[in-house]
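Removed: one protein chain of the complex. Kept in place: all other protein chains.
As written, the chain order gives the labels A and B, with residue 1 at the start of each chain.
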Amino acid sequence: MPDTSVKATSSGIARIFEAIKLPVGDPFALAGLIIYALFIFTAIAAPLIAPYDPTEILYTEDYDLASDLLPGEEGHILGTTSLGRDIFSQIVWGARSALLVGFTAAFMVAFIGSVVGLLAGYFGGRVDAFLMRLADVAFGIPFLPFVIVISAFSEPSIWNTVIAMALVLWRDTGRVIRSQVLSLRSRGYVEAARVVGSSDLKIILRHITPNILPLSFLYGSIAIGWAILTEASISFLGFGDPDAISWGFMLQDAFASQALARQAYHWFIPPGLAIILVVSAGFFISRGYENLLFPKLGR
Amino acid sequence: MKTLVTAAAGLAVGASLWAASASAQDQIRTIELLTRPQAAQPAEFQAIQLIAQEWRKLGLDVNVNVMPWSQMADAVWYNREDWDVTAWQMAGRPERSDPDEIIYNLFHSSTAENGYNFIGYKNPEYDALVEEQRVTVDPEARQKLVLKAQEILDADQPNMMLVHPQQAFAFDKTVFDPASVVDQSGIGIRSYWTWLGLTPTGDQKDIIVNSSDNVIAVNPLYISGVTDNWLTELIYDRLFRVGPDGLPQPWAAESYDWRDDTTIAVTLRDGLTFHDGKPVTVDDVVFSYAATTGGEAPMYAPFGSNVASVDVEGDNTIVFTLNTPSASFLTSSLAKINIIPKHVWEPILADLSTKDENAESYQEDTPIGSGAYKFVRWLPNEEIVLEANADHFNAPKAERFILRLVPNAEAALGMLRSGELNFLTDFQGDPQVLLDAAEQDGDLEVVSTVDIGFRYVAFNLRRPPFNDPAFRRALSAAVDRRLIVNAAFKKFAVPSNSVVSPALEYWHAEDVVTGFEAGSDVAKSILQEAGYGGVGDRLTYPDGVKETLAD
Partner (left out) sequence: MSTLKPFLIRTLQLMLVLWAVVTILFLMFRLMPGNPLAAYIDPTFTAEQQEALIRQFGLDKPLWQQYFTYLGNLLQGELGYSFRYRTPVAERIMLLLPNTLILTFSSLIVAYTFGILAGAWLAWKRNSRFEAAALPAVLATRAMPEFWLGMVLLAIFSFSLGWFPAGGTRSAGTSYDSLWQLYTSANFLSHLFLPMMTLAIYSQGLPLLLMRSNMLDVMKEDFVTMAKIKGLSPSAVVIRHGARNALLPVMTSFAIAVGYQLQGNVVVESVFSWPGLGRELVNAVAASDYPLAQGAFLMIAIVVITMNLIADLLYTFLDPRISHA
């Protein structure tokens, strides 16, 4: 079991900061953090960077679409789609969707997983048995089909997709946090706190939570990648939010508009690369955390 | 309560200014415009985006609501009071070669409650007209009535007609003799007649076609889908067929004779046999018509409902007696209903009559008909193989007809170019890509045909402001149809203002289309003339009309 205990000497807030210390020492993680910084910047500054509204249909006075332009034509860096929309602007705005989807899903996964893990691990007994059977059920649900069904049958919106993901993905986090809590609970200082009569809430918040935060972050950073990939698949299958320009939506659009037959590599390669870049950045960071948390693997 | 009113007096002065303008002219609520997702219907989606953009320029607040077909059908068809505007389409089918189905079913007030007139159009003058054309058997007199009906629709604009799409098909001209391809009026080269006449010139003797829709059933008593119909058409004979010219011609019938307005005698062709070797008799024909209206085949029932009785005369004559005269009987019934073997279906139907299920749930392992092709094999989600019936009176030139189920346009085009397909029968992609591919390839010929079907935007006439013809005309005029043709349909469509396609040359009212004026300015002046306020800014009703449907 990983040993991540932070000594209960400094104040709570300081401990939290200590706990989530970003793994900048690791070259992988550093690369990931730099990609993330760029990605977050792009997402926030999207309106300033993107030359066009990503959904605006550009057409000329004589009712011709400004469609299927090649990179560089008429000032479109990556050309335009078959519907006459600027590809580069879509890539830039796609960062915003990816950021929203990735981070909210990751937050929800980490949050639900941590709470479940904490409750199950700390209280044990029936609570534990119940929550762990719930996790078993979540493990038994095929993830992508579940998200497809929920996305398809509810109003098409990014949030429904995110919620569907969170409803299943907390399972891994929950289990790992639980076993971490189990091992923490038997530590001396937790025992000591209990003996002096600290309340359960206080023990959980002061002594246990800070020690499981890095694990939550590890699973959160993996979930970012999963969420972005899943949203892309859902959009690709046509169950996505039609109003949100995401990279998955772009790929679906390209595929449906026959970018492959047109050999329009400038259209379907960039969104794929953007996804790979951001998702692998998440993986790199999670490896950094792993090295921090499980030093024996760090090589 | 009183003190509150006094206290609020000061505020009321300011509010009354606002209230005065509001009470004089009520703002039109946000209009919900329904469409299907881009992935499923790229052209429709695109057209709706453009229309919304143009309507907003008039000062209308429009919210585009994207939903899959099943939800849209539910919202529009089953909740007729509750929607505002929706994109919609009518598909081109051979039996729609007669204008009756469209001009009657879509607009007659009797179908407003739960039939095809889901927009709730009610016009007694129009009702009388389409009832009359229905029973007018003389083509010229009927033509006048059909043209007049189109003029009324133009004046009323119950729908915003967009386009008649042009369907693009392609085939490999090194495999088949291009002269043997038959372009059926309003249907295109993907026609029954092509599958019979298509002549292989080399070693490849199979016709390999594609469909992006899955085949749901191969069942002569179930109208399960457009693609499925290609197969039932080939496997089953019918008494009549809609010919390449769009007019019905005798098929399994040798000859026919209208004895009076409601009686027609049909003589069955000699020597017809089912694929299992048994002969086709008049009993089979009588059985087939009885089966459609016998309660086990609800989808076919409307096509046989005008038949009062079917009687046998001698060895090979069947006499149909109709309830009312019908100008379209040959097309909509005799060319529609499949001849099925009594010895196969009688026990099946007897068994089904004791159960909840009907004939639509029954799938034969090997469907038996008497048609030009025989059923061989069905691999779900992959392909269906038919082979030529050499004994048929119009035996096909090809050896097999193979339908490949290819879910996306991208793969279909790739397969056509590699020879995995040799006749592209379903192409939902960008026709320009197809043309470019054909040019690059050299072996492919692309043929496009104006469809009988059409795309339109339906207004809910039950709900203001759409009950006002002027308002409808303004919205309809707001968008130049060239924009829709060029931008949404990539030039593969013709502008429309009539539900009768130019493909049905005889019935189509050309003036109605060429005389339609459109453009943002035209729309704005129509609105101003009709008393609407806030044109170009935030549209309001004419004086005295209240918004009753706002949330």
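Basically, a contact is a pair of C-beta atoms (placed from the backbone, for glycine too) under 8 Å apart; a residue touches a chain by one contact, two chains touch by 3 or more.
Computed from a predicted structure; not experimentally measured.
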item: Selected residue (touches chain absent from view) among A:A43, A:L119, A:I203 or A:L229; value: A:L229
item: Which of B:S361, B:N394 or B:Q528 contacts the chain that the document leaves out; value: B:S361
item: Candidates B:E32, B:D183 or B:D206 - the one touching the absent chain; value: B:D206
item: Option touching the unshown chain, where B:I216, B:A308, B:A350 or B:A395 are the choices; value: B:I216
item: Chain not shown: contacting residue from B:E420, B:E445 or B:E547; value: B:E420
item: Sites on chain B contacted by the missing partner chain, in the whole complex; value: 40, 68-71, 73-74, 77-78, 114-116, 118, 206, 208, 214, 216-217, 222-223, 298-299, 301-302, 356-358, 360-363, 377, 379-383, 385, 400, 402, 404-408, 410-411, 414-415, 417-418, 420-421
item: Residues in chain A touching the chain absent from view; value: 28, 31, 133, 136-137, 139-146, 148-150, 152-154, 225, 229, 232-233, 236-239, 248, 251, 254-255, 260-261, 263, 265, 268-269, 271-272, 275-280, 282-284, 287, 296-297, 299
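Here, only the chains that are shown with their structure count from here on.
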item: Interchain centroid distance [CA atoms averaged], chain A/chain B, Å; value: 45
item: For the chain B and chain A complex, residues of the former touching the latter; value: 37-40, 42, 45-46, 49-50, 53, 66-68, 408-410, 413-414, 429-430, 433, 436-437, 480, 482-483, 486-487
item: In the complex with chain B, residue positions of chain A that touch it; value: 57, 59, 63-65, 82-84, 152, 156, 237-238, 242-243, 252-253, 255-258, 260-262
